[in-house]
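See structure below.
The other protein chains are all here in position, but one chain of the complex has been omitted.
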Amino acid sequence: MKEFIEGSHAIAEVVKSCKPGVISAYPITPQTHIVEDLAQMVSSGELKSQFVNVESEHSAASVVLGGSACGVRVYTATSSQGLFLMQEVVFNIAGMRLPVVMTCANRAISSPINIWNDQQDSISLRDAGWIQIYAEDNQEAVDFHLIAYRLAEDKRVMLPVMVCMDGFILTHGMETVDIPEQEKVNKFLPAYKPLYKLDTADPISMGLLADPDYYMETRFALQETMRESIVYLSEISKEFNNVFGRDYKDLLVEEYQLKDAEKVIVAMGSVCGTIKEVVDEQRAKGKKVGLLRIISYRPFPYARVYEALKDVPKVAVLDKSVSLGAYAPIAVEVKSTFFGKKKGPKVVSSFVAGLGGRDITPETIYEVFRRLSAKEVNFDFVDLKPELLKEEYGE
Amino acid sequence: MENSPLFKCGHTACAGCGQAVAARLVIESAGANTIIANSTGCLEVFTTKYPETAWGVPWIHSLFENSAAVASGIEAALIYLGKKDTINVIAQGGDGSTGDIGLQAISGMLERGHDILYACYDNEAYMNTGVQRSGLTPFDTNTTTSPAGALSSGNLRPKKPVPEICAAHGIPYVATASAGFPQDLIRKVKKAISIKGPKYIQIHVPCPLGWRHESNQMLPVARMAVETGLYPLFEYEFGVLSGRKQIVPKPVEEYLKLQGRFKHLLNNPGEIKKIQEIADNNIKKYGLKLEAQG
Partner (left out) sequence: MFGPLTVKPKNSKGDKTGSWRTLLRPHYLHKNCIACKMCLMICPEGCVSGKEKNAFSVDYTFCKGCGLCADICPKKDIEMVSEEPNSEGVS
């Protein structure tokens, strides 16, 4: 049913329809509305779930770990500092192969403290073994939660999934969203049937110590599942389209106006909405530009990116995060895609924008297209304020 | 209780380990309908080195400081499944994982009122990593990070009163117990399991390696800790002291001389006097002294 609704409320509605048995979260801007709504739903009886108000994010993740280990569907949500505080539990959940689903309302990282949107938080946890999918708008944010549960709980996967949505921009933005009906959700997302669980009828020990004779194979298994999930994402996207009538193709990337494009920006998340507008405008003027939107960041779809960009002469990667001391995260993946290959762009330039919630406007995108030229830019920030850049501390 | 299928032979605890005795008695007293969340530490390492497990009940180890939170999630899941009434949930760990790094998670668990028993195996240091000092290491103890030397008589801080901290949360049941008094421990675990709500039991467990005593000395060492008043055995219910084991107090030297970790004190009457004061304060505070029957 279509509703004009705040992003957070839409997420709460779709999570409700997934019927998690244990919900645990700790308040952090800008995730708060999602969790408040779920608390309201539990209190009113709309949602039968155990809502556990914990004393930190570390415990929130631990509670859902324990709940999931008992074979119950669980949910948590966080951002930024909260995600960092629960980092070791996040890795732990993936290593234990528990199908936890988490919403990450992307927010900048301290220090300095900043509550506005960028993607440093989830990107910093890219090595954790969680599948990460990034929404462009609130419809995707809603749909991706259904897909996340379906994917996580697939017996061939059994990996946790992080649905990433830009904080404030999506969580607090009002959009018309089609909230999936319960019957269709029931059809698409069956009840969770765990492969292993804590059960007095059939005792099991979980979380054992693995010495050098045993550890490496578990990482191999995780890596293999990540690789295989590239295919499962396509399968599940087809199933989703059959039930809900929305086609996310392979759920890996979105190609926007790539045919005969000479300049393409690669980006992830809500900024793609702005980029699409600029692309449309430029195309109307005869400029051959396009956008490749990354949807699945982990597993990173190298083969798919290769297919999409192999004939594009100039590519600019726009990262909304930074890996301090090295090249930008998505830019590195894109460059790796083409190294040693016969075909590929002549130029892959890397730009970082939007950190700490600095607005990315159409002007920013024009600037990126303008700077995407024959001279490759290894790494640069866009939209810096020179008046703030002083030579010496205390000036 | 024999050839326990709940805590199997073949684990790799040191010979004479007090914690192995206590852990086995805890799970046997709780029974087969129990799920355990265990912190990282000696107990976890010596019972679950892949591909072996000593546990005959469902058991999970996540991290060092979160067993109380994991147990909270297990309890919530069991309530959701409608099974909580027939299944016990135990969260357990050592003194370090309980009173230091895991204190926040326990406080949250107690405050939320989960129906969980928390069992702390108190061997008074971070033993699994090599006998480093914890918040529950007693005053003047020699550990690797509070070593006795020319400038120090060992750990210079008093033992963190974790049972009292838990009792201050107003929970239904808090108790201290000792591996040297196994029947008392069994009674307390069974009592705790029968109560609905959060419970905390802290069990004094000698560590032959860390405390520097022979493997066969667990009982005299554990008992002397209690009989000097240095490790009082008591019960709190809803924040009020409701029971204690009374003793005929022995001088603290009788306890200190049994263990290498206090060796440096034996020629130091000034420090022994301070430790005697700690014991005397406990005896007074908890009313431990067995009054002569007239």
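Chains: A and B, in written order; residue numbering restarts at 1 for each.
In this section, a contact is a pair of C-beta atoms (placed from the backbone, for glycine too) under 8 Å apart; a residue touches a chain by one contact, two chains touch by 3 or more.
Worth saying up front: this structure is predicted, and the values here are computed from it rather than measured.
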Visible partners of the omitted chain are A, B
Which of A:228, A:247 or A:262 touches the missing chain? It is A:228
Per the whole complex, from B:13, B:77, B:148 or B:203 the residue touching the absent chain is B:13
Even though one chain is not shown, chain A touches it at residues 95-97, 156-159, 196, 202-208, 210, 214, 217-218, 221-222, 224-225, 228
Contacts from chain B to the absent chain lie at residues 1-5, 7-13, 15-18, 20-21, 24-25, 48, 50-56, 182-183, 186, 215-220
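FYI, only the chains that are shown with their structure count from here on.
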Per the touch rule above, chain A residues touching chain B in the complex are 21-22, 24, 48-50, 52-56, 58-59, 62-72, 74, 88-89, 92, 96, 198-200, 203-211, 214
Chain B residues touching chain A in their complex are 32-35, 37, 44-45, 48-51, 53, 55-63, 65-66, 68-81, 87, 104-105, 107-108, 111-112
